[in-house]
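Note that this complex is displayed minus one protein chain, with the remaining chains in position.
Chains here go by letter, A and B, matching the order in which they are written, and residues are numbered from 1 within each.
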Amino acid sequence: MARMKFLCDAERCIECNACVTACKNEHEVPWGINRRRVVTLSDGKPGERSISVACMHCSDAPCMAVCPVDCFYQTPDGVVLHNKDLCIGCGYCFFACPFGAPQYPQAGNFGSRGKMDKCTFCAGGPDADHSAEEFKKYGRNRMAEGKLPICAEMCSTKALLAGDGNIVSNIYRERVVGRGFGSGAWGWGRAYPGSVSN
Amino acid sequence: MMLHRLIAAIFFIALMLVSVTTINAQSVRPPGNAVNQSTDEQIGTSNTLGPDSQSKYWHDLRQGKSGLSTTGRSGGLLIQAQGEQWRLIRKNYIIKYSGWVLAAVLVILVLFFLIRGKIRLKGGRSGQTISRFSLPHRTAHWFMASIFIMLGLSGLILLLGRTALAPLIGKNVYSIFASAAMQGHNLFGPLFIVALVWMYYLFVPGNFFKMVDLKWILKGGGLIGGHASAGHYNFGEKVWFWAVAIVGLLISITGIILEFPWLSANLQLLQISTIVHAIGAVGLIAFALGHIYIGTIGMEGALDSMTTGDVDVNWAKEHHDLWYEEVTGEKSATHDQGETGHAQVYSQDKITGV
Partner (left out) sequence: MSFLQIVEGPLFYIAAAIFLIGAIWRVIGIIKIGHKRDLAPPKGSGKVGFVAGNLRHFLPRKIFAKRTWVHIIAGYSFHFGLFALLLFAAPHIDFARDRILGFDWPALPRWGFIIAAQFAFAGLIMLWVRRFSDPVMRLISDWDDHIGSWLTFLVMLTGCLALQESHNALKAIHMLFVDVWLIYFPFSRLMHAGTFFLSRGYTGATYGRKGMTL
């Protein structure tokens, strides 16, 4: 089985936010929720870099560890998914997540959290593949159609890579060799400890 | 007319261009004695990150350096490093030990009951009672007790449910419990603050520490045997009162922070709040177990003070002798000679025959 990973090449990302928009459109995510965001560092200064970030589908996922109702599970592909039928909207996964991936609609008492929503690696959820229920709760299940996440598929500079971790890191290594430098596989040290160091 | 103006304009522009270029030519040329200070020439493309080195740039990010983002509630923060700490504290300390602490307290109480048994009135019931807690005191106490039990149960379900409950009843059923517990906990939380303030206001007189409390500690509170004098509240009751007041205040503050997450955008504050809230609450629940034990099956005649508000005269003499003397003005037989503890009278109590 492949181990699915995201990789954002900070030397290529041009902060167009198309990944954010494509994700919202593909999954019809409700108002106020963005499963992916683009962060710009040193904005307007020398060394400006942009990074697109969402759930990294960590190997030892902190969200999975702290969830009080144990609603997370990891697919054989290494994708971290959650069951919205079990989620109680406590927010603990957001406290634990290093990447700020979990998002919440303001649905609870006094504007507190509703059920958590996050990037699914376009792999849906525990409901039946391609069912209306699954689409409503988790968005489109592209993985079941044999497709990779939409954000990486349509990235204009191919800064955002998604897919089998070995293939992704090979592509990135070729790039680093070709241009003579690289900014490290950003976030990999935390999400996939032991695989590649930054 | 038009032609004159056009010629004049062209002439004027030409004059401007000439003057500007001559001035620029002069200012750009370095003076003869100038020294070139710049020595670091950019070689290749490796240092595109500006003044920082590659490793420092990415190291800072891992330590929680922020950028800018136009989307997402998490904003420009790429990695929040303290989340891992929070996870470890919660999993490895709070959840692990809170279960053991509560279990240990229960075991100690059971053992204590088996060894020491119910603390009986030595003189039996006299049939005469003395007023100990007024109706507002009792109402405030039970109001707090109701809220405390509901909050304690729902909180423990959320804290320990995944470890203790989910394996027994299954994830799906446990999720129903957890959902109900969280909604109930959030609903009753603010009422705890109301109950806390009300109870503090009514119970604070007489709960300040005095010299007699030191003697009470030295005698082990009379739990092991012997007699320890006490005023209206003994040392144990005073510690319980202040534990509720101070820890209750901490729980209230952290609870407000957690219930209204939009009040503060500071994630670290929320993380610390969950830890303080859980430790404080488990401590209070452990204390409350002891309180409930000694108030019900642990001691004969103690529960009367919170049900009818009137306690047996013999109970007052045996457990709160100084208070009894203060109220009635007569010496109790159990009172040790030479002790001069002073208890504060907090209300107009009187002996009532039944």
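Here is the rule we go by: a residue touches a chain if its C-beta (ideal position, glycine included) is under 8 Å from a C-beta of that chain, and two chains touch if they have at least 3 such contacts.
Remember, predicted model here, so these are calculated numbers, not experimental data.
By the touch rule given at the top, the unshown chain touches A, B in the complete complex. Across B:L191, B:A245, B:L263 or B:V276, the single residue that touches the chain missing here is B:L191. From the options B:I10, B:A180, B:V204 or B:I217, the residue with contact to the unseen chain in the full assembly is B:A180.
Mapped onto subunit A, the footprint of the missing chain covers residues 85, 88-89, 108-111, 115. Against the chain not displayed here, subunit B makes contact via residues 135-136, 138-139, 142-143, 146-147, 175-176, 179-184, 187-188, 190-191, 194, 306-309.
One rule holds for everything that comes next: only the chains that are shown with their structure count from here on.
A straight line joining the Cα centres of subunit A and subunit B is 34 Å long. Considering their complex, residues 44-46, 48-52, 54, 57-58, 61-62, 65, 67-81, 83-84, 86-87, 90-91, 158-159, 161-162, 166, 171-172, 174-175, 178-179, 182-183, 186-187, 259-262, 267, 270-271, 274 of subunit B touch subunit A.
By the touch rule above, subunit A contacts subunit B in their complex via residues 11, 17, 20, 34, 36-43, 45-47, 49, 51, 53, 62, 65-71, 85-86, 88-92, 94-101, 103, 106, 108-113, 179-181, 183-184, 186-187, 189-190, 198.
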